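All remarks here apply to the structure that follows.
Note that one protein chain is taken out, while the other chains of the complex remain in position.
Let's look at subunit A:
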Amino acid sequence: MLQSDLTALWLTIKLAFITAVLLLVFCIPLAYKLAGYNGKFKPFLEALIAMPLVLPPTLLGFYLLVLFSPDHAFGQFWFWLTGTQLAFSFQGVVIGSLFYSLPFVMQPLVAGFKHINQTYNEAAIALGLSPFKRFVHLIIPLLKPSIGSAFALGFAHTLGEFGLVLMIGGNIQGQTQVVSIALYDHVESLNYTAAHQLSLILLAISFACLVLLFKFNKSIVGVKQ
């Protein structure tokens, strides 16, 4: 196995992990609000969140490339803030992945919040717990299985990300050359042996992650029951 493939593998796992964690941080409060919201904009909000499911990733990547450009206000703002450029950097790929995997984290969370038994919540209200305390000590523990699946889905979906990174990445080793891109490179340069090896490893890692997370998830559900 090539050194560059190992770098790509590590980078991909790092990317998937950071993306899934960041998405959880953003999505848990948002999903909480969304699950409790029943106004007329609800279908629009839900559709907006589901958009990355239907948009081709290359299209998403192309517009992010435009957005990241120093010609664009957002690109300028980021440069002013950090002194670095978003396109062709690891941070840029993370931002792209946040959009790309958003629905996969958001939807299990929203569904989880909806299914929380309201009697617990009412009991907590009767006991005089503040909304914040209820959120931290009651709702989050009840939500654990949903958080587990949200993380698993976000992580797994980011592992296989391709079109978006292809557009905004620039194929830089250790920065933006994730496994899918390295695989594509091998296939493009007709190096099928390396491609087979790398895809087998990716397959094994993805499978192991999913098995672990589903097992972990199940045990949580088991304890609750």
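Everything that follows uses one rule, which is that a residue touches a chain if its C-beta (ideal position, glycine included) is under 8 Å from a C-beta of that chain, and two chains touch if they have at least 3 such contacts; residues count from 1.
By our rule, contacts and distances are computed from a predicted model.
Enquirer: Considering the UniProt annotation of the chain absent from this complex, which name among "Ribonucleotide-diphosphate reductase subunit alpha", "Molybdate-binding protein", "AIM24 family protein" or "Tripartite-type tricarboxylate transporter, receptor component TctC" applies?
Expert: So the chain that does not appear here would be "Molybdate-binding protein", according to UniProt.
Enquirer: Which of these, A:Ala87, A:Ala124 or A:Ala150, touches the one chain of the complex that we don't see?
Expert: Of all options in A:Ala87, A:Ala124 or A:Ala150, contact with the hidden chain holds for A:Ala87.
Enquirer: Pick out which of A:Pro70, A:Pro141, A:Gly160 or A:Gly174 touches the chain that's been left out of the picture.
Expert: A:Pro70
Enquirer: Can you tell me which of A:Leu22, A:Ile125 or A:Val187 touches the chain that was removed from the display?
Expert: Checking the options A:Leu22, A:Ile125 or A:Val187, the one contacting the hidden chain is A:Val187.
Enquirer: Under the stated touch rule, tell me which residues of subunit A contact the chain that is not displayed.
Expert: Listed in rising order, the touching residues are 62, 65-66, 68-72, 75, 85, 87-88, 166, 170-172, 184-185, 187-190.
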